[in-house]
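A protein chain is absent from this complex, but the other protein chains hold their places.
All chains are identified by letter, namely A and B, in their written order; residue positions are counted from 1 within each chain.
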Amino acid sequence: MSVADAFMLVIAVLGGSAALLVVTSRNVVHAALYLVIALLAVAGTFLLLGAEFLAWAQVLVYVGAVVVLILFGLMLTRAPIGPMAQSNELGKALPVGVSGALFLVLVVLILRSFGNTTFTPRVVTAANLGELLYVDWAFPFMVLGFLLTVSLIGAVVIARQDEGEGPEPGLDFDTEQLPEVPSETDATPSPHVQHTAEVPAGREGGGA
Amino acid sequence: MLIAYPLVFAALLFCVGIYGVLSRRNAVVVLMSVELMLASVTVNLVTFNQLVAERSDVLLTGQVFALFVLAVGAAEVGVALAIILLLYRNRASVNIDDADLMKY
Partner (left out) sequence: MWFVRNAWLIPALPAVAAGLIFALGRRLPGRGALLGIGVIGLSFVVALGVAVQVFSANVEAVAQVEEAHGEVSAAEGGEEQHAVEDDQAVTESEEEAAIPEGVHSFLYDEGVDLTGTGADWSFQAGIRIDGLAAMMFLLVTFVSLMVQIYSTGYMHGDPRYTYFFGLLSLFTASMLLLVIANNIMLMLVGWELVGICSFLLIGFWWEEKVNSSASIKAFITTKLGDVGLVVGVITLWGMFRTFRIEAILEAVEAGEFSQSLLTFALIALFVGAIGKSAQFPLHTWLPDAMAGPTPVSALIHAATMVTAGVFMIARLYPAFEASPTALAVIAIIGAITLVMAGLLALVQDDVKRVLAYSTVSQLGYMVAALAFSYTAGIFHLFTHGFFKALLFLGSGSLIHAVHSNNMSDMGGLRKAMPTTFATFVVGSAALAALPPLAGFWSKDEVLAGALESGGYTGNLVWILGTLGGFLTAFYMTRVLWLVFGGEYRGHGEPHESPRSMAWPLIALAVPAFFIGFINLPFGFAHPVGFAAWTAFDLAYFEEQGAVFVVWLAALATVLALVAVALGTLLYRKAPAPDDDPMLNMGWATRVLDRKYYLDLLYSDAIVRTVIRTKLANASYWFNDHVLDRVVYLVGVGTARLGRATYEIGDQKGIDGGINGLGLSALWLGAKLRLAQSGNVQLYAGAMFAGITVLAVAFAVS
């Protein structure tokens, strides 16, 4: 076992347990922090594989930006930050069964195919990758930039509060406390749908 | 270096991601699980790229792809969080089993 193998083993154990904690932790903020560790482990793997630019990109983009974004998302949605009901009504059987079975299949396949294969990672510098990216992959790279712009605009459009539609984002309102507006058309709608749909009408009616 | 290590690590991350996606109700946690799966895919891409490059001196296409997956993943997180915000605004909840308009 070489030094690289040892490092790899350590990183894999670390990252794997962090990932397990992400999906099992009862506290969502904790889960996000475990995600940082898991993603750092991935970055470490990249380093071991000789892909140094990718490793730093992983750290910057995921650990830096994405996790912060997720934390902001948690804050904005006032999701129950503390412990919460873990599983859905599916129970444990399906998730454990499917993921466990797939993991078994994959491990068996990997070991059978690459069980003894070794390789010496070539160090790929940012210069190598940059040359490739800006020469051969210039056009897809531009398309990628365009995609990011589009998704930025899309995210803004989706998350934006349309005027007159739904409650104000800053407004602290509770659907249960709103006055019931009698509905003539629909006898048994989902309570959530009913409230959000009727709120503006109710307000206007009150003003008039 | 045994190539099986990074591959098994990636498989582990992927399956843990699946578990998270299938079992958790909180949409943000589901999103994190998806991120785990994406990361495992990039690990696979880089690993196999190294393997192939060593054998036949192929260029670094795998790493370029990993980079692209990274970028697309970042974009995806942005859009997904926007959708979660919208869901929360309409349902006052981030539980994905509350988003069940399509069910019979």
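The rule we apply is simple: contacts are C-beta pairs under 8 Å (C-beta built on N, C-alpha and C of every residue); 3 or more make two chains touch, one makes a residue touch a chain.
This is a predicted model, so every value here is computed, not measured.
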Thinking of the whole complex, not just what is shown, which of A:10, A:68, A:105 or A:123 touches the missing chain? A:105
For the full complex, which residue in B:7, B:22, B:38 or B:92 touches the chain that was left out? B:22
Residues of subunit B in contact with the chain not shown: 18, 21-23, 96-97, 99-104
Using the touch rule from the top, list residues of subunit A that touch the missing partner. 88-90, 94-95, 97-99, 101-102, 105-106, 108-109
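In the analysis below, only the chains that are shown with their structure count from here on.
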Subunit A and subunit B: spacing of chain centres that average the CA atoms, whole Å: 7
Could you please specify the touching residues of subunit B with respect to subunit A in the complex? 1-9, 11-20, 22-26, 28-29, 31-33, 35-36, 39-40, 42-43, 46-47, 50-51, 53-54, 59-60, 63-64, 66-68, 70-79, 81-86, 88-92, 94-98, 101
In their shared complex, at which residues does subunit A touch subunit B? 2, 4-5, 8-9, 11-12, 15-16, 19-20, 22-23, 28, 31-32, 35, 38-39, 41-42, 45-46, 48-51, 53-54, 57-58, 61-62, 65-66, 69-70, 72-74, 76-80, 84-90, 92, 94-96, 98-100, 102-103, 106-107, 110-111, 114-122, 124, 128-129, 132-133, 136-137, 140, 144, 147-148, 151-152, 154-156, 158-159, 161, 166-167, 169, 174-175, 192-193, 196
